[in-house]
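Note that this complex is displayed minus one protein chain, with the remaining chains in position.
What follows is chain A.
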Amino acid sequence: SSNEYKLNFKKSKEACLSYIQDALLQKQWKRAAEFLTCYVESLEKDYSREHIGPSEMIWRIGTEILWHHSQSRMKEFNCFMEQMKTLGVKRYLKVCLEHVFHLLCNGQIDEAYQNLSLAESWRFGEQTAIQDKEIKLIQAYRGLLDYCSWSKQKKILLEHGEDGFADLAVEQEMHSYFRKAAVNLKEIIKIPGVWDVFVKCYVDLLEFYGEHNEARQVLNEYAYNSKFPANPNAHVYLYQFLKRQGESKKSLISALKILHDIVPSHELMIDFNTMLQKSKKRKKRQLGLEVIFAALDYAGWKENAKAWSCLARQVKQIVISEKHLDWIKQEWNSRKDWWPDFHFSRYLAKRNWQENKSLSYEKALVAGILLGRDCKYFKYVSHQGCKAQVKRFRMLKKFVTRHNPVYLKISG
């Protein structure tokens, strides 16, 4: 800062960090390295009373620079990480783990595995107990790499199987990887957390060896145990498992219901709606309508022809049966103010017609029912469709014209 002609150690290092931060944010790796060179001497005065001390700063900043700098090589990176491991016993396992991540990003799976094994065998008095969580993570990642090896062996085995060769050695190796992976993966998913990749791999292993009950238990825990953070993926995994197991529609629906509650815009909502539409229960069919309307509230779904066709099918069916128009009315109530501009503008009509005829067909049907045959969208699309002499558009026009009074009941 200008007009300050005093300087002490602490202030100059603070200023140095500030320059490093600016350089990092602007991806100026050379400049960051230049200032880091001046910063490192604060290691000699590392009292670590600060929340983040110099050694942690140097570890994190140095990692960033070495990872991105064009002249930096993996060899230097590894050498640096080894130095950082010696800098602070409390941070040892964390540094090991992050080093492993970088090795994996660089495709060095074997080195990563070696590092994980080494870290796992680390002992340092009471620190070992204190850093228990990090050890579990390290074991979990080693389990993950074991799973990858298992996967590779499985692939080889299946290929040999096709050729008619039975390879005992490969099979035994595969089983050994399974045991190693299972032990570690099982442990980590006991602890509340977000463990998508571990859960998926563990379930994959269990299914292969026929342990379906345990797999179901694991997935249920992961999805329904309130100690675990809310995670839409947990429900997706459970649903996919139940589907593979050929479970009843009832359990599939119950799994997806929660997903709809948490993430109404999830891509599985199409499957969900399809299932619900076919249900014999009235309440389920109504839920289906609710689900598909909710999904189409999101901008990401605007051009999804499949979603529109689901909605169109259900709306058409309701109109023809002349029953449950109140369902549509209820859904349309909160949407009639903004859906017309959001989905059914003249501009969108033109664009949809140009880019995707099927999409415009489905949307036109819905627009025609909800807004009447005089609405901009329907008018434009049906006119274009009839002009192009496409049969289904002529049918559409007839259908909507016939049921025109419906929109009055709906919007009334």
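The rule is simple: contacts are C-beta pairs under 8 Å (C-beta built on N, C-alpha and C of every residue); 3 or more make two chains touch, one makes a residue touch a chain; residues count from 1.
The rule is simple: contacts and distances are computed from a predicted model.
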Protein that the absent chain corresponds to, by UniProt name, given "Sodium/hydrogen exchanger", "NADH-ubiquinone oxidoreductase chain 2", "Rab-like protein 3" or "TAF1B polymerase": "TAF1B polymerase"
Which of A:Leu36, A:Val236 or A:Ile292 contacts the chain that the document leaves out: A:Leu36
Touching residue (missing chain; options A:Ile58, A:Ile328 or A:Leu348): A:Ile58
Residue of A:Ser12, A:Thr128 or A:Gln317 in touch with the missing chain, whole complex considered: A:Ser12
Where the unshown chain meets chain A, residue by residue: 1-3, 5-9, 11-12, 15-16, 18-19, 29-31, 33-38, 40-41, 43-44, 46, 58, 62, 65-66, 69, 71-72, 76, 79-80, 83, 86-87
